[in-house]
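One protein chain is absent from this view; the other protein chains keep their places.
This part shows chain A:
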Amino acid sequence: MAQVHLRDVVKNYGPLEVVHSINLDIADNEFVVLVGPSGCGKSTTLRMIAGLEEISGGEIFIGDNVVNDLPPRERNISMVFQNYALYPHMTVRENLGFSLKIAKRPQAEIDKAVDEAAEILSLTPLLDRKPGALSGGQRQRVAMGRAIVRHPDVFLFDEPLSNLDAKLRTQMRVEIKKLHQKVRSTIVYVTHDQVEAMTLADRIVIMRDGHIEQIGTPLDVFENPVNTFVATFIGSPPMNLLNGVVRDGAVVLEDGTTVPVPPGYQAREGQAVQLGMRADNVMPVGHSLPPTEHMAQIEMDVNLTEPLGTETLLFAELAGAEVQAKMLNPRPVEAGERMTFQVMLDKCHLFDAESGAALRG
């Protein structure tokens, strides 16, 4: 049983505070993914949970115990490091079995665990090599293997797939998911890659500049971003944001286009806002959007198209901002063509222009 709780955890390096009083509750067996731009404090947070970095304030619980003062080896965790951190003088086999050897497990058990992990990670042919003779991706898999041979209370992964090619990454993502279903343990996983975050996570934690911006299920953070940062960080392509002012229950964009305030949102008369809409919810008229109650129509000039096969991404201009839209059942589009688009209003968002916070009513 291992829940992890972070209570007002702070980290400073000298006078520089890099993690600002964060709170996070991770349930037993939960798969939590930390995402955020580079330098936002993901690794630091993970390393504080691991005990590799002293915390400057607050408390960390693993299970029911405060682990603030426990060294890593007493926390029963295993970790995959961002830059592998393999033991260069040991073979892959020795690297994988090292933690079990330190724990004085019988050799037969070690061999079995190592062979199993090597099998899962396709490392069997490499078992007798040294890390120096492996490619980046192979090293990363050894680092993963080293974490999974044990059965720790908590797995900590710091961008474990960042150096793999696209195919291997997809494959490994599936393996991690399977692993989690099989061994049922708590996982804290750091990544840049929001696809990884969306597909793996039970819950996503979005961080920025040492703060947690939002915690929620993948669907939740995708559908109900609490601010413009989360809205543009999660989802690909990023959500379109258009500046406007609220007049008579509608958002008036800078060029005079009006779009009704999306259902579920509320704004003061005259408030400066940003209207958010995802490309998936902006489509040329006549292109397969099921008619719903809340529809708005806008006219835009298409500047550029990006055919992706089954769909085409359209880059259009509205009120001086770039808007990305999607066209299913693609047809050829001329650059500069003026098209009428349908916007699914009930999938749109409204944010305060100044604070960026969602204006949920």
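Observations on the structure shown:
The rule is simple: a residue touches a chain if its C-beta (ideal position, glycine included) is under 8 Å from a C-beta of that chain, and two chains touch if they have at least 3 such contacts; residues count from 1.
Methods note: contacts and distances are computed from a predicted model.
Not shown: a single chain whose UniProt protein name, out of "Protocatechuate 3,4-dioxygenase subunit alpha", "Light-independent protochlorophyllide reductase subunit N", "Binding-protein-dependent transport systems inner membrane component" or "Hemoglobin", is "Binding-protein-dependent transport systems inner membrane component".
Within the full complex, the residue among A:H89, A:H151 or A:R268 touching the omitted chain is A:H89.
For the chain left out of this panel, the touching residue among A:V4, A:M79 or A:A197 is A:M79.
Of the listed positions A:R146, A:R208, A:K326 or A:H349, the one in contact with the omitted chain in the full complex is A:R146.
The missing chain, though absent from the display, is touched by one residue of A:P71, A:P125, A:G256 or A:G270; that residue is A:P71. Contact residues of chain A toward the unshown chain are 50-52, 71-73, 77-79, 81, 83-89, 98-99, 102-103, 130-133, 146.
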